[in-house]
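The other protein chains are all here in position, but one chain of the complex has been omitted.
Entry: chain A
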Amino acid sequence: MSPRRVSAQADAVGRRDRPLLITVDGEAVEGIDGQSIAGVMLAAGRLGWCRGVSGAARGVFCGIGVCFNCLVTVGAERDVRACRRRARDGDVVTLQSRKPSTPGTVQESGTEDG
C-alpha cells in the first residue's frame, strides 16, 4: 500500500472536499482544494518524484520545507518545494532531476544562488 488521504466520510474532523485536478508530467492527478502539491502526489500513490545527483528517486522527507528533497517545476517555475506549495486547480507540474545530463556537468538547482 501507499500513502493515501483519509476519506472524507470517515474523517472525524468532518470536512467537505472540493476536488481539483493537476497534471504531473502530463498525467492527470486528482487532489482536493487546500492540499499541497506533495500531498496531492502522495495521496495519488507517488512516493519518489525527483531524481537526485545519481538518478536515485527522492520525494517528501521533512514535509516542512527544510530538506529540499521534494522539488518540482510548477508551470514555468523551477525548484518549487512541493510540500510548501498549495496545489491550484490546473497546475502543470513537471518532474525534475539533478542527475547530470552530460557526463561531467552537474545541473544545479539554482534556488540558493547568493
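The definition used in the following text is that a residue touches a chain if its C-beta (ideal position, glycine included) is under 8 Å from a C-beta of that chain, and two chains touch if they have at least 3 such contacts; residues count from 1.
Quick note on the criterion: contacts and distances are computed from a predicted model.
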Out of "Cytochrome c oxidase subunit 2", "FAD/NAD(P)-binding oxidoreductase", "Fe-S cluster assembly protein SufD" or "Glutamyl-tRNA(Gln) amidotransferase subunit A", what name does the UniProt record list for the absent chain?
-> "FAD/NAD(P)-binding oxidoreductase"
Touching the absent chain when the full complex is considered, from A:Leu21, A:Ile64 or A:Val92 = A:Ile64
In the complete complex, which positions of chain A touch the hidden chain?
-> 1-6, 10-18, 32-36, 38-39, 42-43, 47-48, 52-54, 56-69, 71, 76-77, 79-81, 83-86, 109, 111-114
